[in-house]
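After the structure tokens below, expect a handful of questions from me.
Yeah, one chain of the complex is gone here, protein chain that is, but the others are all in their spots.
To keep things simple, chains are lettered A, B and C as they appear, and every chain counts its residues starting from 1.
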């Protein structure tokens, strides 16, 4: 048995298949993939990695299995899945996941083929575990898959607490020990036991507060957009393939960007934190509905139109349209007076938080500081943002009003 | 200058009027008044006192004044008020406040007469501060009174963090440093600066989660109800007056209850945690509206009727009807795009939380464990709880369903 | 199973005999016995109690048993002993233990007769456990007794971390999870496994730093001395017996002191923190050896002589001669290269810390602030403190030089 010291869970005891998986290159690679990508541009202490997060998820899965009384091969499979659940992440985690998916068809949790080869496959075989079943758990399949990926999964529990610890933003500090203790299976569904409506709400609220403050902070979004732009260019202009990129670590990508003339300016800007600024920061009502359906090619086109209109280089305009907010936790299940209920049915808060997330949604247009005003004006015109509505006046004033101290 | 080590704020530097006030008997008395009264019955680590809380409030007030650039006599007055804001608390803080108020007309923040006599008055005079002005600040009067008692006061900031630290329940862990830094005065109103809608919401959410989990935990409510009953009896059957009671500390009251035959059973039950159990635990829709208007005498009468109907001694029935939930924070002010807005207007969450608090409201009837079932049935009849509605079935099942592990 | 939230160990699961013992009056009484007595006069947040500490010790014992693979009745006995180990404490814990011992012959860990009666005896019988065996474990008897009371006991591990958490002084923050995991039995001796010399040293160092900073802070010592004086007077002048005193809680003693004319001034001084000051604060070399052998009667006599010489009332002089420092941890055992060694043999630090503790030893004479100088001069003469040596000059200057900010 190996015991590993963790800054969040203190001691994590690793044994069985997990101890062997830990030593494989795909898991060790996660030491060099930051958990929060460009968020470290806003919160300098947030340098934690997918490696320690994976250990944390393994640990919480192990505690949950023990409280649920699940043992043997079934439990080993879940522990393996917990430790492996993030091996499919590309560098900078979610930051460039969309690019990798567009080119390879794979999201970070499509790990079947990664588990079926090399040392990971050998370790799983040694422990008589099927790679495809483990990959299924990572994808949330089956009853036990809910523990690894679902509304009440231990992944979320670890990342909220860990991100709070490392950013210094306390909102993510949930009562993860209680959550793990109160899990039950009722007719195949993972639920929280009686008396835990607030416990379930707290998970939801934690994410609702961490979202705008940390995960979607505009500086992190700007840096992410620039990283994406650079990465797309790297794929287009060099012989780096999406498959190769997917297996790189953060260092490979950063140095990769540095080494090509086509992308070195992106690397420089990211390294020196010489970031674009917000030219537009628009609330939902100001944005025409059709813009939300824009795909990657549409967005490139819009950026070019804005650049044309503003008379700047296309490289100087980044259009960032986030997806509509999701809220998986709202369908998490709790036992109330003996009956399983969806949290969304039980909790008045859930719909409110859904509305709040729409309130917090922002479309961004970013440009170098010097071009910011011109690009902003062009973007309002070209994107058809609602110039006359109240929200638009807010939006335009908001551009300056909500500039954070640490932009 | 005195430096005091605090488990929440680390070092607290105390100087000026505060250093002198610290040594006065009314402030030292707060060392023996627990912050959360009977909550320690549920959370055994929650033994923190009004003394350390008062120091914390002083500390945050001092930091806020410094960020706001307020100095001189005006600032000293606020610091004095912050340190003194709880000297009016009776033993067990809010637990018996309602009794004291009924008999003396004074709430815990009616401190004018306490500041106008004895050592406190002498110290204030030495520092050339007017007792009545300081008492006004404690009551929330004037512009600066908002810092001491208002929607964004430092009192709330300290107690949330401190109660989280001592109970071990993380929900109260707000970002108090940020809150204190972002306070501004705009046309006489205390507001949070731009970019702090989430900061304001977090304060509200922290209280919304701490409320059912900590402050209104049913075990704490049961113990509090028993303490109240014992205290009323003490006032009725002995020569202890409400004025004397008001200046007692927790020890005086506990030993006081022990020493009189009329009340010693209450003291024993509280000391040995041999508490009544829930006979009824009813949600809001099950409760006839007129019950909410019941005053102290009505409640005594209802208890007697229930006791009669259940054929138990009146001492074996406690009826606990909490007030409708308030939510001061909803009117806290934030700057949004240059304009002052009430949080309730700006935040979709606020109304939801108001609704959630109504969801969490419960009427309780408590009785000794052996009589619990009989009393429950009698109470449903006598109180006219809605037997046919869905909520009532929930309620009745809920009596058992939501019994906490540590009842 | 009951789960209790603790501010130090988060969730503590209590089951079996411990769950039943928890509800007994002798254990519930510990809710009202402060862990650190008068230390709260210096560190206002230090209001934690023997109750939560007992839960913590139970928890660590349970973890240690699990790591050691000890199960069944044997383990239940240890868990019972862990939860009960402090039921013998008198009010204010160690503060008046010496008085109680002088009058009753019992220290706080002489619990045999307490476990053999009332509800505790009934619970132990229900679980088929022998009171005398459990009491033996509390006294450190037998192999498993080392876990409860010995050089590496879980008592020390809990109190260091807990006292650090509540005082805010970080020095006690040891790695208790590691300590508990690394315990082994080797030929009947409890030892730390290979690679843990530093772990063992850290335990020792934590206590070495907590000692002067917290446990033996002069303000806590002064208040303790005054509490002792008052308590002795209470026993002498009223019908309170030592046996009754022993079963009181902190409130009983405080109110007891208040209610008798003979002792109310002590209660007032303690309640208002109107404490004596140091008249003498002498290092070890300045103190004649024979003084160290002074028993209780000798000390009363010396106090009277000093009072006479200073022309003050005997009540105005308190002489405080602590015992020579002990260092149990120095004989804790560690495995080094396969052999069991005493830490004192293995660690160069141990002897140094022993010497350091002698350096930190101080004889104190305390008096009301107004009499302090006169009493100091009289005491130097009457006690024969070494006036000519360097140390004495230090001592005399030290009286002022080392006055803490928060005296």
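Note that in this section a contact is a pair of C-beta atoms (placed from the backbone, for glycine too) under 8 Å apart; a residue touches a chain by one contact, two chains touch by 3 or more.
Note that the structure is a prediction, hence the values are computed from the model and not measured.
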Open item on the list: Can you say which of C:174, C:267 or C:385 touches the chain missing from this structure?
Closed with: C:174
- [ ] Can you list, in ascending order, the chain C residues touching the missing chain?
- [x] 169-171, 173-175, 194-195, 198, 201-202, 205, 208-209, 212-213, 336-338, 347-349, 351-353, 355-356, 359, 394, 397-398, 401-402, 404
Task: Touch residues of chain B, complete complex, unshown partner - done: 3, 10-11, 177-178, 181
Open item on the list: Counting contacts across the full complex, list the positions on chain A that touch the omitted chain.
Closed with: 1-8, 10, 23, 25, 28-29, 31-32, 40, 43-49, 51-52, 55, 165-169, 249-252, 254-255, 258, 271-273, 405-406
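By our rule, only the chains that are shown with their structure count from here on.
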TODO: Note whether the interface between chain A and chain C is symmetric in residue numbering, meaning over half of all numbers used appear on both sides, and answer same or different.
DONE: same
Task: Chain pair whose interface holds the most contacting C-beta pairs - done: B-C
Open item on the list: Taking each chain's centre as the mean of its C-alpha atoms, which one ends up farthest from the centre of chain B?
Closed with: A
Open item on the list: Centroid of chain A to centroid of chain B, CA atoms only: how many Å?
Closed with: 40
Task: For chain B, residues that touch 2 or more chains besides their own - done: 169
